[in-house]
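With one protein chain withheld, the remaining protein chains of the complex are depicted in position.
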Amino acid sequence: METAVFYVLATIAVASAVLLVLFRNPVYSALSLVATLFAVAGLFVLLNAYFLAAVQIIVYAGAVMVLFLFVIMLLNLGHSEALESTVGRYRLTGVIFLCALLVAQLTAVGTRQLRGPVAENEALRTENVQTLGKLLYTDFLFPFEVASIILLVALIGVVVLVKRETPETT
Amino acid sequence: MAVATSHYLILSAILFSIGVAGVLTRRNAIVIFMCIELMLNAVNLAFVAFARHLGQADGQVFVFFVMAVAAAEVAVGLAIIIAVFRNRETVDVAEVNLLKW
Partner (left out) sequence: MLTTVEIIILLPLFGAIVSGVFGHWLKKSSGYVATACVGAAWLLGLKTLVDVMGGVGVDENVYTWVSAGSFTASVGFLVDPLSAIMLVTVTTVSFFVHVYSFGYMHHDAGFARFFAYLNLFVFSMLVLILANNYLLMFVGWEGVGVCSYLLIGFWYERKSASDAGKKAFIVNRIGDFGFLIGIFTMFGYLGTVQFSEVVAKAGGGALPASAATGIALLLFLGACGKSAQFPLYVWLPDAMEGPTPVSALIHAATMVTAGVYVVARSNVLYTLSPTAGAVVAWVGVFTALLAASIALVNTDIKRVLAYSTVSQLGYMFIGVGVGAYTAGIFHLFTHAFFKGLMFLAAGSVMHAMSNELDMRKYGGLLSKMKVTGYTFIIGTIAIAGIPPLSGFWSKDLILAGAYHSHVPGHAALWALGVVGAVMTSFYMFRLILMTFFGQPRDAHLYDHAHESPPSMTVPLLVLAVGAIFVGGVTGYPLEHGWINHFLDPVLGSPDHGSGGAGLSPSVLIGISVAAGLGGFVLALVMHRSGRLGADSRQPIHKVLWNKWYVDEAYDVSIVRPIHRLSMALWTIFDTIVVDGIANGLGYTVKGISWVSGRFQTGRTPTYAMWMLFGTIAMIYAVTLP
């Protein structure tokens, strides 16, 4: 059962990721990215990361993707097919070749380290949110605070970047 | 029977590579940005898979931080795209060669 769910979700994720790259219209790309994010959220559930699954949907599929769509709409890029020229054949081949190498090597690295059975952690499964919360406010308190500062800096930075210069009233 | 960790890692690697391919082949800055988000998600998936494999919550905490940073990064990135679009009327990275003096 679990295996079947995994394969379904994995298929959705890969398929919509491929579509994300291939769609000419950015709006479609954004929507297929949403699909991928949902599939990954499902995989998080399978991996007992319930809290992260929720955050994935709320932050990524919710906030971030809305931001993407908003910018696409704002800049009126929805129909800008003219932007996309045909991708050079030579270049595409090179990229695919490189990516294949990357996949092979990443999996080699990943699987090599995985000796022995899966270590069960009951608390992580049954009290997922509590466990993460305790960690965040004890061992990772400092990075947690730094992350909040990064968000604040980003907030201010965005305002500065996007704010139009008020014309000098000379 | 739980799905083997290596399956998750292979899936993560595939998603990551698709993201890389997208970054390299597409010219629309916003799509490139989405591909970067895809790569981040692939890495997150690997993190969570390792967290389960090792029975430790640290990996999930890391994902949490990655998400926080990614949210900030998206905001700043999109702001930059808007600023560039205002100046150049385009989001085509092939035409935006600001990195060259």
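A and B are the chain letters, set down in written order, and residue numbers restart from 1 in every chain.
By our rule, a contact is a pair of C-beta atoms (placed from the backbone, for glycine too) under 8 Å apart; a residue touches a chain by one contact, two chains touch by 3 or more.
Since this is a predicted model, take the numbers as computed values, not measurements.
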item: Residue, one of B:V43, B:V66 or B:V93, that touches the chain absent here; value: B:V93
item: Hidden partner chain, touching residue among A:L98, A:L136 or A:L161; value: A:L98
item: Hidden partner chain, residues of chain B it touches; value: 20, 23-25, 27, 32, 93-94, 96-100
item: Where the unshown chain meets chain A, residue by residue; value: 95, 98, 101-102, 105-106, 108-109, 112
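Rule of thumb we're sticking to: only the chains that are shown with their structure count from here on.
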item: Cα-centroid distance, chain A relative to chain B, in whole angstrom; value: 6
item: Sites on chain B touched by chain A in the complex; value: 1-3, 5-22, 24-28, 30-31, 33-35, 37-38, 41, 44-46, 48-49, 51-58, 60-61, 63-65, 67-76, 78-83, 85, 90-92
item: Of all residues in chain A, those that touch chain B in their complex; value: 2-3, 6, 10, 13-14, 17-18, 20-21, 26, 29-30, 33, 36-37, 40, 43-44, 46-49, 51-52, 55-56, 59-60, 63-64, 67-68, 71-72, 74-75, 77, 80, 83-85, 87, 91-92, 95-96, 98-100, 102-103, 106-107, 110-111, 114, 118-121, 124, 128, 131-132, 135-136, 140, 143-144, 147, 150-151, 153-155, 157-158, 161-162
